[in-house]
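I'd like to ask you about the structure that follows.
Missing here: one protein chain of the complex. Every other protein chain is in place.
Which chain is which? They are A, B and C, in the order written, and residues in each are numbered from 1.
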Amino acid sequence: MIPPPLLELDALAARVPDGATVALPPDNSLCPVSLVRALIRRGVRDLHVIGVPVSGFATDLLIGAGAVSRLTTAAVTLGEAGFAPRFTVAMKSGALPITDATCPAVHTALQAAEKGVPFMPLRGILGSDLLASRPDWRVIDNPFSEEKDPIVLVPALSPDVALIHAVAADRAGNVWVGRRRELATIAHAAKTTLVTVERIVDGDLTEDERMAPGVIGALYVSAVAVAERGAWPLGVLDLYGADQKALDAYAREAKTEEGFRAWLSAHVYGPAARAAE
Amino acid sequence: MIPPPLLELDALAARVPDGATVALPPDNSLCPVSLVRALIRRGVRDLHVIGVPVSGFATDLLIGAGAVSRLTTAAVTLGEAGFAPRFTVAMKSGALPITDATCPAVHTALQAAEKGVPFMPLRGILGSDLLASRPDWRVIDNPFSEEKDPIVLVPALSPDVALIHAVAADRAGNVWVGRRRELATIAHAAKTTLVTVERIVDGDLTEDERMAPGVIGALYVSAVAVAERGAWPLGVLDLYGADQKALDAYAREAKTEEGFRAWLSAHVYGPAARAAE
Amino acid sequence: MATQEERLIAAIADLIAAPHPHPVRHAAVGAASPIPAHAVMLARHRGAEIRLSLLQRRVGNPFTEGTRELFDLAGQGRIDLFFLGGVQIDGAANINLLGTGDPPGSAARLPGNFGAPFMYFTVPRTILFREEHSPRVLVPKVDYVSAPGVSPRGTFRRGHAQALVTGRCVFTFDPEAARFTLASLHPGETRQSVREATGFEYDEAAELGETRGPSAEDLAALRGPIRAALEDTYPNFCARVFGAKAA
Partner (left out) sequence: MATQEERLIAAIADLIAAPHPHPVRHAAVGAASPIPAHAVMLARHRGAEIRLSLLQRRVGNPFTEGTRELFDLAGQGRIDLFFLGGVQIDGAANINLLGTGDPPGSAARLPGNFGAPFMYFTVPRTILFREEHSPRVLVPKVDYVSAPGVSPRGTFRRGHAQALVTGRCVFTFDPEAARFTLASLHPGETRQSVREATGFEYDEAAELGETRGPSAEDLAALRGPIRAALEDTYPNFCARVFGAKAA
């Protein structure tokens, strides 16, 4: 029962291979932005990014940095800050192949992997152009219905790597994500789960009945790194809110390639950015 | 947003109609024994009891009291106290129709109801006599496989009533069950959820990020009653352990009809039993 | 004097209270939908017993199973009312959240489908809301169907659009005919002005009145207790519509 290793942030980023299928939580759900910055610094390439179920700031950074070769997601948005600028540019230029989805289908695909079944059904979707664009989905007649009852089957999705940010890890490698249970589903479904945390805590989180319900158990966790304020400029539950000014500034500046490069220089490559991590 | 009503225990029991399909958690998972005793006092009849995923002490009481007309479960046991005596007698006499299951199939059936899909697939089971005994299950060929790949489909199960015991309820009707997330699944899947709790707490459990992960939200809760030590002789998380002596005594005494009646007199109908609730 | 936003809020609150085979006990509203959220709160203030789940609140949101719970709730049939919009809406109530052009998204790419392809089927009442009422939004045929307005018989579907509320009018929707009917005009609009701004065909109610605005009591509630309840969730909207915060 060796616990998952506690690494430096850059060493954690080094565990994401080029070409991997990488699942990322949405902006409001413990998104590991520090880790994404470290990935950009290491020059990661050719990622297939999965938005669980939607994508935002972190994915827009990766797209802008040229690290994404395919995107599967139900939507890409910066929320109140508006459209995701590098995503918008990439879609306009046709440079980024996208596999559109819908939120519950992303959850369903991950839950199928979580349960170890090859597919799960999902209501709705019939008659949409989304369905027409997903040859990997199937429509069957519900075998339990006397009458014709078509239903969509979504195949299981097991990402190579899940990247998540958590509030805390204990020394056994258990991590606490609170009510964001979709992060647990990502970790259960993924082959490898890399976690940044705000801090390391003493004791065993699974031994505390009050904390245990919000824990992802160590057996799903491949490695951990500490990244204080590791979701910035996004927020973490009630620990800190999103930095709306920083997000608004990004949404404005990153509309141009030049502005995006300047943002990277200041916040990803700059000595201040490195020192902050 | 009227919260679910806070009732007396007997009034809660009155909300379980005769003939209902009733889901009960296992002995180690916040089983509402006080409520089951109240049901027996009110003379409930003709229940179809679902063990989620297995059955124990509470179900044995209901069987002995003649309240059960069908049982669907993956197993019936008193754990360390041994076989469930009234179940064993009922099986021997052939008086109790049983639909055997397997633990993950019970979870799968409830999760299908939780997601609002008519079925979910499940691995394993093929070639077992269990499968042969479940004409309500289907085997299809996995539509995503090139090669022959038979897989079982389990239909969704939506109990009429879920009966659960929780650590606490707040005044909005949110209840805290901690890591026993299968209770949340039961509540999500059931049409009506009746909850006994150890105590009522101030504040809103969903507003506390530390408590929220263990909460079943009020919108799933139909009514609440306070039942202190409401799982006795079973235990509740780290609040109190199972009363092994009481369970051993029950397992011994309830082997005969006479002994079971004596147990009911002392612990269900007796004035002391009523006064304790 | 009511603002345009307050009028739209009142119009939607009227639709929530309108006779309908499926009563609203639970409405869910997304982060980008302040007007629908205020409408649900106004309907409650007027006496309807409705649970309102505000999605994506950072602190204290009602869900304890992550973002999946909303969709599970809808799948269970526990959400009675949801709001959808789109970059395009057509006369059969098809909605497009993805983008325009051929291929879709080549002219303008929007964020994406979100949960619409699922919610439009599983929630029994949908109110379509799009403030911009122009021929580029209300089109004869959407460039991309995120979710269809109607489905063939034999398709699992709990309901359809109840109505479409725009900055100019209220349309009701008849799923049997797969057509909208102009039901009321906002102040300053005419049959003609709506006809010119609408790219799809629709019917007109014989009696075509003005959309009922908010009462004095509605306005007091919106600017007082409802604002107080929603200010944390929609700070920018509240500041813009209701003015600077009272100290």
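We adopt the following convention: contacts are C-beta pairs under 8 Å (C-beta built on N, C-alpha and C of every residue); 3 or more make two chains touch, one makes a residue touch a chain.
Model, not experiment: these values are computed from the prediction.
**Student:** Where does the absent chain touch, in terms of which shown chains it meets?
**Tutor:** Looking at the entire complex, the absent chain's contacts are A, B.
**Student:** From the list B:151, B:215, B:247 or B:264, pick the residue that touches the absent chain.
**Tutor:** Checking each option in B:151, B:215, B:247 or B:264, the one touching the absent chain turns out to be B:151.
**Student:** Can you work out which residue in B:41, B:165, B:181 or B:229 touches the chain that's missing from view?
**Tutor:** Answer from the full complex: B:181 touches the omitted chain.
**Student:** Just to verify: which one of B:6, B:75 or B:268 makes contact with the chain not shown?
**Tutor:** B:75
**Student:** Looking at A:86, A:115 or A:165, which residue reaches the missing chain?
**Tutor:** Final answer for the missing-chain contact: A:115.
**Student:** Please identify which residue in B:49, B:122, B:168 or B:190 touches the non-displayed chain.
**Tutor:** B:122
**Student:** What residues on chain B make contact with the chain left out of this view?
**Tutor:** Considering the whole complex, chain B reaches the absent chain at 26, 28-29, 53-54, 73-77, 79-80, 83-84, 88, 91-92, 94, 100-105, 107, 111, 122-131, 147-151, 179-185, 235, 237-238, 241-242.
**Student:** On chain A, what residues meet the omitted chain?
**Tutor:** That gives, for chain A, the contact residues 1-2, 113-117, 184, 188-189, 204, 206-207, 209, 212-217, 219-220.
By definition in this document, only the chains that are shown with their structure count from here on.
**Student:** Based on CA centres, what chain would you say lies at the far end from chain C?
**Tutor:** B
**Student:** Which chain is in the middle, if each chain's centre is the mean of its C-alpha atoms?
**Tutor:** Checking distances from each chain centre to the full centroid gives A.
**Student:** I'd like to verify one number: the distance from the centre of chain A to the centre of chain B, where each centre is the average of its C-alpha atoms, in whole angstrom.
**Tutor:** 36
**Student:** Once you find the CA centre of chain B and the CA centre of chain C, what distance in Å lies between them?
**Tutor:** Roughly 40 Å separates the two chain centres.
**Student:** Using mean CA coordinates as chain centres, what's the gap between chain A and chain C in Å?
**Tutor:** The computed centroid separation for chain A versus chain C comes out at 29 Å.
**Student:** Would you please write down the residue numbers of chain A that are in contact with two or more other chains?
**Tutor:** 122-123, 149, 151, 179, 181, 237-238
**Student:** Quick check on chain C: which residues sit in contact with 2+ other chains?
**Tutor:** Answer for chain C, listing residues that touch two or more other chains: 59, 63-65, 71, 75, 122.
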